[in-house]
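Omission of a single protein chain aside, the complex is shown with its protein chains in their original locations.
Right after this comes subunit A.
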């Protein structure tokens, strides 16, 4: 690990301000992703701002009938919260499908949204990667791309966003609440939070330098039947090849979001509109414009089959 200086922030605004004042500063919360990358010198912050003791660890009801989830709420606490279990079960299910018990005890709500990709070429510092080193090229496109993206990709990057939680957040139309170094607060809809790679895959979110996530807000519960189906190489403790988050409402209406397919949680209006026509139609709508490699072309079939499994699970009494 490269050397860095360390401070413990005293308030969200002070943390954002400190980040703006120090070039190369990063916030640290759970640390489960950042420290991993720092050990590999993929992340080399000069200064760490510890935000763990800012009191952003509560889950509170909003006036609109939703839930405000503090940025520091740990994944295990969010998954186990009684209101989340009963009203946003797809979120509990997505969280529990990710990582291990130890990691979920440490990983935070905000940190999970900001996870870096698990693309093997991002991790391999001997290979070019436009995300790790802008302009160096992409070794993944012609490399071993079995786990990588088929939607929303560019000629510069085909990495996926690895989070399960973010897929459920996208399905539920969560909002990301932030504070900027000048004290300004803003609300970013989750749909606009993650960026597609385009020519700048190293820019992954809508956050400005120093901007700190303080909470993630869920709108009032949707009701319906919640399903999260994750397909992976092992039964547990592996990233998704494909995952589907779904909420089924009345009269055959449903909404869908997908993990493992794209550089951000993938959601397409046309897929939701096709709900009444079944899994095949939803898959076709969701995957319109897919760009596959010979290694990851199977993800199209796998998406359709996973959707079929989701429909079957919904139909079960």
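Everything that follows uses one rule, which is that a residue touches a chain if its C-beta (ideal position, glycine included) is under 8 Å from a C-beta of that chain, and two chains touch if they have at least 3 such contacts; residues count from 1.
We adopt the following convention: contacts and distances are computed from a predicted model.
K.L.:
One chain of this complex is missing from the view, so tell me which of "Transport permease protein", "Xanthine dehydrogenase YagT iron-sulfur-binding subunit", "Cytochrome bo(3) ubiquinol oxidase subunit 3" or "Co-chaperone protein HscB homolog" is its UniProt name.
P.N.:
From the listed options "Transport permease protein", "Xanthine dehydrogenase YagT iron-sulfur-binding subunit", "Cytochrome bo(3) ubiquinol oxidase subunit 3" or "Co-chaperone protein HscB homolog", the omitted chain resolves to "Xanthine dehydrogenase YagT iron-sulfur-binding subunit".
K.L.:
If the hidden chain were put back, which of A:85, A:127 or A:195 would touch it?
P.N.:
Considering all chains, including the one not shown, the answer is A:85.
K.L.:
Looking at the full complex, which residue from A:99, A:151, A:218 or A:310 touches the chain that isn't shown here?
P.N.:
Among A:99, A:151, A:218 or A:310, only A:99 touches the chain that is not shown.
K.L.:
State which residues belonging to subunit A touch the missing partner chain.
P.N.:
1, 3-6, 28, 30-32, 35-36, 39, 48, 50, 52, 76, 79-80, 82, 85-86, 89, 92-93, 96-97, 99-103, 105-106, 234-237
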